[in-house]
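Every protein chain except one is present and positioned as in the full complex.
We just call them A and B in the order they show up, numbering each chain from 1.
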Amino acid sequence: MYHILASEQFSPQQLEGLFVKADAFRETDKNIGDRREVMVRHFGRLVVSMFYEASTRTKFSFGIAAKKLGISVEGTENASEFSSAAKGESIEDTVKVLNEYGIDGIILRTKEEGHANLAASVSKVMVINGGDGKGEHPTQAALDMYTIRNEFGRLDSHNVVIGGDLAHGRTARSLALLLSKYPNNKITFVSTPELQISEDIKAKLREHNTQYKETSEMFDALRDANVVYWTRLQLERLNKEEQLSLGQESFVLGAAALEVLPKEAIIMHPLPRQGELPVTTDDDPRARYFRQAGNGLYVRMAMLDDNMQDLA
Amino acid sequence: MYHILASEQFSPQQLEGLFVKADAFRETDKNIGDRREVMVRHFGRLVVSMFYEASTRTKFSFGIAAKKLGISVEGTENASEFSSAAKGESIEDTVKVLNEYGIDGIILRTKEEGHANLAASVSKVMVINGGDGKGEHPTQAALDMYTIRNEFGRLDSHNVVIGGDLAHGRTARSLALLLSKYPNNKITFVSTPELQISEDIKAKLREHNTQYKETSEMFDALRDANVVYWTRLQLERLNKEEQLSLGQESFVLGAAALEVLPKEAIIMHPLPRQGELPVTTDDDPRARYFRQAGNGLYVRMAMLDDNMQDLA
Partner (left out) sequence: MYHILASEQFSPQQLEGLFVKADAFRETDKNIGDRREVMVRHFGRLVVSMFYEASTRTKFSFGIAAKKLGISVEGTENASEFSSAAKGESIEDTVKVLNEYGIDGIILRTKEEGHANLAASVSKVMVINGGDGKGEHPTQAALDMYTIRNEFGRLDSHNVVIGGDLAHGRTARSLALLLSKYPNNKITFVSTPELQISEDIKAKLREHNTQYKETSEMFDALRDANVVYWTRLQLERLNKEEQLSLGQESFVLGAAALEVLPKEAIIMHPLPRQGELPVTTDDDPRARYFRQAGNGLYVRMAMLDDNMQDLA
């Protein structure tokens, strides 16, 4: 049994183990007979899903993942308001109580950075970090890596363009760190100077000898890319000026951008999107972002399947 | 596979097919052995329940219907606040992502008219409209028809009084339209002049040669009725003056009204109710509104059972 707390905890070997499982679950999901066999596998297990912050994709894909594995789910999507948190209970107390309920795991989404670690520090059953504020979102990082591996059959030797609000974007940061664990990946960070990737990430890339560039010229960057990872402007985290600085056409992955992008490239986006990714791009054969979201289901099934406590 | 989007989409033949199934599910629900047989039928299936607006009855009856059929349910009852909608995601993007999660259907309640159609336009799995703002509520319309058919064994040749705030009441409008698909039904609309049934409905009734009258005299109307369909004053949709105009005793289905109503008539109401239907009426042997609500379970079971995507 292990906790899933930070994207950097995964070694390439561990990820590959999860991805092989995810491949298998993608196949068994197509067939009702296979689905039924998978559903009896963890019959008798139960996980708790505690969401202190909004998140359709993470909540739904984990909830569906558990149910498709035959794991019962008890949970709340509004823990801040409708749980003892409203009465001032600490995350540790909540987790200690949940541990007494004969459960096999806790899926946790918090507003506060570090709360998943606090939860894990007192939990006897696995804690999966479904996002802790500005902190980590390791299951998103894993599904992003799975998407690249699933499309190209490898995780090394990619030319990856990561764009958007990189100063605040958790998913962009995690993807860069995980890519640095594989040889020969080159990363180009595309953003305005104010919203570029932060120094701590760049230091880690240098440590791993991963080549990277920073630029605000999207078109130049796209010309050599085989993976484009575009991200949302997290308007809720920005002030007005920063919002304006990103509202430029030069960061929109639309028709003009698609023209310079190589034919064999893929386009990813963690969704939800805003103006940076127009719906017209959906019809482009290189668009993979909806499939990417769907990959989250199978990667999360793999994580849950891997990670149940021992029971006699 | 088909979507359920608007009450008018149902032909009498389709409705009767659903109602025969509903009858069967009402029977199997009485017995634990039969319940168990029904529960294995769709084991391995999963539907998503997305509610962007409050609704106990629709949410609960669909959730219970799915679970009684052995279908897993993942969902949210507060999609507006706790989903990506809060980050500005379009309904189409949400549906496209859900389609990637190996699901067999989406039950959708939205605030905005037309959103169920938008959802269906991008969905590979069935979308069931559980109410789209001022738009359609086809499963309510179907259960209303089922109630009449269940009580009388037929859907033609009824003398139906439909009363309340007909200008805004979605259920009253749909019921009138569905009744017009059967021969010899007569409808009397009872309301104040300001809140009478709208012209588009009357035009459709004329097209189908369905006789109708408009009146504000409840007592006159009740004398010949065999079905009374009374509706709530949707106070939240009215201004002060309109509220006052309806607050008259002459629209209350109480003791005096019950005296003039024929013995063999039935009283329906979509619930929740306000002053227009006093609790003293509950003891009247003609009251059917709680049973009507319960019919919603079995009609919705029939719809879900009918309507799963093909899987190998």
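A few remarks follow.
In this section, a residue touches a chain if its C-beta (ideal position, glycine included) is under 8 Å from a C-beta of that chain, and two chains touch if they have at least 3 such contacts.
Everything numeric in this text was worked out from a predicted model, so none of it was measured.
Residue-wise, the contact with the chain that is not shown comes from B:R291, picked out of B:R206, B:R223 or B:R291. Checked against the full complex, the one of A:S72, A:N117, A:T192 or A:T215 touching the unshown chain is A:S72.
Although one chain is not drawn, the whole complex shows that of B:N31, B:S121, B:S157 or B:Q211 it is B:N31 that touches it.
By the touch definition given at the top, chain B reaches the unshown chain through residues 29-33, 35-36, 39, 51, 54-57, 59-61, 63-64, 67-68, 77-78, 232, 236, 271-274, 279, 290-291, 293-294, 297. Considering the complete assembly, chain A touches the hidden chain via residues 43-46, 48, 72, 74, 76, 78-79, 81-90, 92-94, 96-103, 311-312.
Definition applied: only the chains that are shown with their structure count from here on.
Separation between the centroids of chain A and chain B, computed from CA atoms only, is 40 Å.
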